[in-house]
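Selected chains only, in their assembly positions.
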Amino acid sequence: MNLESYLSKYRSGFSLEQAFYTDFEIFNAEWNSIFKTSWLYAGNVAQIPKAGDYFLYHLRHESIIVIRGNGDVVHAHYNTCRHRGSAICLTDTGHASRLVCPYHLWVYDKDGELLNARMMSSDFDKTNYHLHHVHVKQVEGLIFISLAKDAPDFSSIEKSLAPYLKPYHISKAKVACIKKHTIAANWKLVAENFRECYHCGGAHPEYCSAVIGANLNEDVVGLTHTKQNDWKERGLETRLVEVTDGTTTYAIRYPLRPGIESYSVDGKKVSVPMGSHRDYDAGVVGLVNYPNFWLDAVSDYVWTMRVTPIDASSTEVEFCWLVDENTVEGKDYEVKNLTKFWDVTGQQDATLCENNFRGILSQAYQPGPYAPVEDQVVNFIDWCINKLKSGLSRS
Amino acid sequence: MNLESYLSKYRSGFSLEQAFYTDFEIFNAEWNSIFKTSWLYAGNVAQIPKAGDYFLYHLRHESIIVIRGNGDVVHAHYNTCRHRGSAICLTDTGHASRLVCPYHLWVYDKDGELLNARMMSSDFDKTNYHLHHVHVKQVEGLIFISLAKDAPDFSSIEKSLAPYLKPYHISKAKVACIKKHTIAANWKLVAENFRECYHCGGAHPEYCSAVIGANLNEDVVGLTHTKQNDWKERGLETRLVEVTDGTTTYAIRYPLRPGIESYSVDGKKVSVPMGSHRDYDAGVVGLVNYPNFWLDAVSDYVWTMRVTPIDASSTEVEFCWLVDENTVEGKDYEVKNLTKFWDVTGQQDATLCENNFRGILSQAYQPGPYAPVEDQVVNFIDWCINKLKSGLSRS
């Protein structure tokens, strides 16, 4: 059966056919129709505080150099020399005043211009051999890239995320910790898992201790209403943003359980209030941008999750914890304490995703009905199907 | 070249073309025409003595829950939740009074009925969401399953095996040990290896010490005749069962070397007489059921081998040792002593199979002639070819 007939069989409200989670051709179609046409979260500027600082973002066969140029400009290049194609940057993070290919020493500027190529013939024109650029955009210190030929519109992402991000001062923030994990599951199962709390009550005791209502058993209408008014008065963004036709962003602010200060295992604060925050009452800011970005911020830290498909059956997730620029490790926060909440919760989710994937491999698997409380999953899956349909109609 | 032309080129009495041992498409055809149309040995009821005890049988992408229901009923289910497909049982063996999916806590009864699905909409009908069943049959405590839509006939298997198995009281027996190995060889090479003793003289000194005639150099006609009469008088089954058109079972009883009590490295008994046996004179019961079951029983223990293809080039074998229900480990048997004979012999066979597979990978390999003493291998290969032909004519 081909992709077209799978797409025509899709029934919104039911999980996808097995092939969408396992088939290489469909995975490839997703790569082209979703990942190569969208803005992808790459990282944040706090990871590259000085000109020449860079990190690599590996996506399938691509290695993208995200490098800070002069001033606040961030460049993104394919990590491929224009001579014989060697990788130029060899470590996942580093610093380079010039980008020098280790093979035959061709030298590029931070913006990708070829500065020097030894011993080439006299008719060799350096201006034809810039590094291949990747589109790059920033919103409040978060860096998004696009592998598309023509980058899609970024304004709706910027508009949705900026007011929520602003108080955190991410551009000046400090990276406390970055961790990567590989999950043996299709990337959509990871994304689905992070779009519903139907599983939270059974799977996430720590998360449910921090977030009132996460178990779907508690009435939070009154509390939420009170808190929203409070946040508005203090100038904190509260507008719910949902993914609709042509947009990719979800944004929300919701309350912690009364008495809880932060996302932590014991409910107590794990760092000092971040950016312009002055207390622990900002609740939780939850941001999503399809297909690969998640952010949960409490008053004292920002946590981001970058989801990167490796192949149809495995997915890399990268967690990053950001704290206030003026914190001192050991005094204002302990990395172990700061990261424990998402270490524990993330591991629980990884296991759920891997079990989900294993079960889907069976010939007996068939699409099952989502529960009403899984409506955001349906939204995400619908979005994927529509992107695949658009991709088909273009090709 | 396609399967059809390979099948038409097959010449009985010669080993198969390379593609039958290496090609993914042919492996897939075998999966559909052989493994999905046959009764497959899964395990035995001694592995799940109490209601709610279960084990998982992993076959390629399938994970089958074999669970003891109430009374002596055994159920088999696909390990795939009807909600979003998660695996339900996560450990290879366990106990569950109810089958609860770890993802969103849907609850099933041991017989697969959906008992509870939280927060589903009012029009959700639980009776449509039973776990998908797998056919299951028992013969004297051995459990066979079928992944076929309509299960094949089981009566000839039952009729052939039951009289040989009866004295061992497997339903009440005790599992002394289970071990799994992965062999880097096509599954048919493992099966072929266990259908001939042309290799025994050179490869299996321990086996040849225990089994008179295994080296094909000793005259055993007189001894066998005497023993057969003796066994018959004592009510032990001796009828030779061979695989013929439409059947899959081979069964035989043959003598140990005079003075040898058991399958053991030193020839001495390794446990107490099992079931209704009262001495060490029952010889060897050898049972085979195509495509995945082997059993060798001596007076004091039963050894089973379950052969499961992983892919065209690797195969899992599971050995299980059963002893009498009343034995006490450390007093009546030592696991190390009990298992050593098949540990050693099985390792020798695994190495032979892996070397065989490696050699077949060469472009120079061509089907070679089986020796007359390898007639049972020819029987097995003919059976495989016929199953593949039947599969082709059905499709």
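We just call them A and B in the order they show up, numbering each chain from 1.
Just so it is clear, contacts are C-beta pairs under 8 Å (C-beta built on N, C-alpha and C of every residue); 3 or more make two chains touch, one makes a residue touch a chain.
This is a predicted model, so every value here is computed, not measured.
Total copies of the shared sequence across the full complex, per this structure file: 3, with 2 shown.
In the analysis below, only the chains that are shown with their structure count from here on.
Of all residues in subunit B, only 61-63, 78-88, 90, 102-105, 117-121, 124, 129, 132, 147 touch subunit A in the complex they form. Taken in their complex, subunit A has these residues touching subunit B: 15, 192, 198-199, 201-203, 216, 352, 355-356, 358-365, 368-373.
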